[in-house]
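Of the protein chains in this complex, one is absent; all others appear in place.
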Amino acid sequence: MNGLTRQGLARMVAAHLPRDSFVNLGIGAPTAVANHMAPDSGIILHSENGVLHMGAAPPPGEEDWDLINAGKAPITLAEGGAFFDSALAFAMMRGGHLDVAVLGAFQVSERGDLANWSTGRDEGEPPAIGGAIDLAVGAKSIWIMMEHVARDGAPRIVETCTFPLTAARVVARIFTTLAIVEVRPQGLVASALIEGASLADVQAVTGAPLAAADRIATIRPDGSVVP
Amino acid sequence: MNGLTRQGLARMVAAHLPRDSFVNLGIGAPTAVANHMAPDSGIILHSENGVLHMGAAPPPGEEDWDLINAGKAPITLAEGGAFFDSALAFAMMRGGHLDVAVLGAFQVSERGDLANWSTGRDEGEPPAIGGAIDLAVGAKSIWIMMEHVARDGAPRIVETCTFPLTAARVVARIFTTLAIVEVRPQGLVASALIEGASLADVQAVTGAPLAAADRIATIRPDGSVVP
Amino acid sequence: MRNVVVPDAAAAVAGLRDGQTVMVGGFGGAGLPRAIIVAVAALGIRDLTVISNNAGIAGDDLSLWFRERIVRKLVCSYPRGAADFTAQYRDGSVELELVPQGTLVERIRAGGAGLGGILSPVGVDTVFAQGKQRVAVDGRDYLLELPLRADFAFVRGRVADTLGNVTYNKAARNHCAVMATAADIVAVEVDRTVAPGALDPEAIVTPCIFVDRVFASPAP
Partner (left out) sequence: MRNVVVPDAAAAVAGLRDGQTVMVGGFGGAGLPRAIIVAVAALGIRDLTVISNNAGIAGDDLSLWFRERIVRKLVCSYPRGAADFTAQYRDGSVELELVPQGTLVERIRAGGAGLGGILSPVGVDTVFAQGKQRVAVDGRDYLLELPLRADFAFVRGRVADTLGNVTYNKAARNHCAVMATAADIVAVEVDRTVAPGALDPEAIVTPCIFVDRVFASPAP
């Protein structure tokens, strides 16, 4: 059971974003989703440091260090983009104006609790939270993208998060290297599985019960999904 | 004992405003203070509908009805003026960024309570408050300008306001047609009196005890004040 | 590509129903969406809750809504000089919630920004404190003021691009820019619409994420 690559995972998430939607891609792995969005997707990307409608990365040598994303990498502005202060940037988030936020995670619980800012084991390292928590609380739909299991093999989808929570009951969908899992009131539902894997295979590396969707789609190795 | 005219009162208030200060002139009589500010006063006028650095009224025929003051009269913008939304306009007020607000009043109490939005007798008339209350609470110094007594001869400077309060303990100075009165922790202090009147004369038409300042200045009929 | 331009005021107000809550931008006539006001009056709906700084004077403004008696409740700071509103207020057929202007705009901002409320020093020890929770912070008293949101916000801009980014003209920005953050459907009446990229990204006041419908209605 080979999981998706980072690229494949990013491609899968990108293909699921609604056309013309307002989306925030969290720092880290979610940032790569932008590279896989269709040119005509119409998606407008928000960055919590005060940018709406981010464009592609600038060519080397043409960086403007006053024009960066939330990960502090240089960006460009697409036509029709706008700048604003952080108060308005976070009003957009907390006020429910973003359609989707795609975030990384350490753990997601079966009821949609999210732990993505601290493993609680950072001895001597200062904690840092940034804007992740505001996104998690505010966006209309929270999508998680992550490796299905941690480096040590421990499940990241769990019954109860053991790491400090970012926010409770907020996650709507989980995209992993092995599956797409919907967080429903009655529990977790697998709606897509990596090619060659059964629900039992994926359940074996998942820390909370997975129900099967009425139809389970197949995730190809390149991240495309077929019904 | 002849009191100041409206013009004289406006001239007196204008002459007391600090150079280069940020000032809001309330709707009604205070608006006329602008006509008497020295051209080199450096005063920057704020309007709560989202304008900083109001200029003079436009010539007839050149009004822009998107450029009005809080009294909804057409204005111009001085060089270096700025527009902003009402949230920022009121943040300037409530946040203590204005040096002086000059407001009209029905009554002021000896401890600085202000009643300037309702006489409580508006039978059948809908009440209206606007931004007066935000100014009264927020500006660093609240100056009142008003006729010394009401039309029926009743004092407007009183021990306790009988009209509904706009704000409690906010007034710093009262400019009337007969006197300048400072609101101090120990009570009211008259620092200037209209030419020809004694403290006893003014006390007779005042509803709260007036102490005399160490030096009492004289208010000339034109509104100028001489030590 | 996102395109929020609709043909006219009727399309901008489509879907507004009896009993809904509506914010109307403007301070006096500045920022007042007059074409939208006329279009709403033509809908034949009733029992609106209206959030607005003023209540019209007597012309092609909110007076029309009171003349047509389509408002059940007005949330307002300065309903003075409004003959049609006053007539309806006198006969008891419209309810008034009087809110100080700065508190009104801050409550709308809170609604748009996802806050549960704000603590304001305005109104302490006055009739405006009635029914509100008083909270002491650092030795000073504040009132807990609750957020305001609406089903529709109607505002007047100057130029909008087809994505929905909006600029305003001079002091017409007033409540419009804040109301545009606090409603489920935000419709903006502008002088003209332009292509994305035509507006200075530093001078856009209302970014397109807040805007659902835009139409051109040249100023008179």
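Letters are used for the chains, namely A, B and C, taken in the order the chains are written, and counting of residues starts over at 1 for each.
As a convention for this text, a residue touches a chain if its C-beta (ideal position, glycine included) is under 8 Å from a C-beta of that chain, and two chains touch if they have at least 3 such contacts.
Bear in mind that the values here come from a model prediction, so they are computed numbers and not experimental data.
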Which of the displayed chains are touched by the chain that has been omitted? A, B, C
Among the options B:81, B:127 or B:155, which residue touches the chain absent from this view? B:81
Touch with the missing chain holds, among A:36, A:53 or A:94, for A:94
Which is it among C:167, C:181 or C:206 that touches the chain not included here? C:167
Tell me which residue among A:5, A:86 or A:119 touches the hidden chain in the full complex. A:86
On chain B, where is the contact patch with the chain that was removed from view? 20, 22, 40, 42, 44, 46, 52-53, 77-84, 87-88, 90-98, 137-138
Missing-chain contacts mapped onto chain C: 106, 110, 113-121, 135, 137-138, 140, 142, 144, 146-147, 167-168, 170, 200-203, 205
Write the list of chain A residues that the hidden chain touches. 47-51, 64-68, 72, 77, 83-87, 89-90, 93-94, 124-131, 133-134, 137-138, 164-168
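The criterion applied here is as follows: only the chains that are shown with their structure count from here on.
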Which one of the chains is farthest from chain B, going by Cα centres? A
Report the inter-centroid distance (CA atoms only) between chain A and chain C in whole Å. 35
From the C-alpha centre of chain A to that of chain B, how far is it in Å? 56
Rounded Å distance, chain B centre to chain C centre (Cα mean): 30
For chain C, residues contacting two or more additional chains: 109
Listed in rising order, chain A residues that touch 2 or more other chains are none
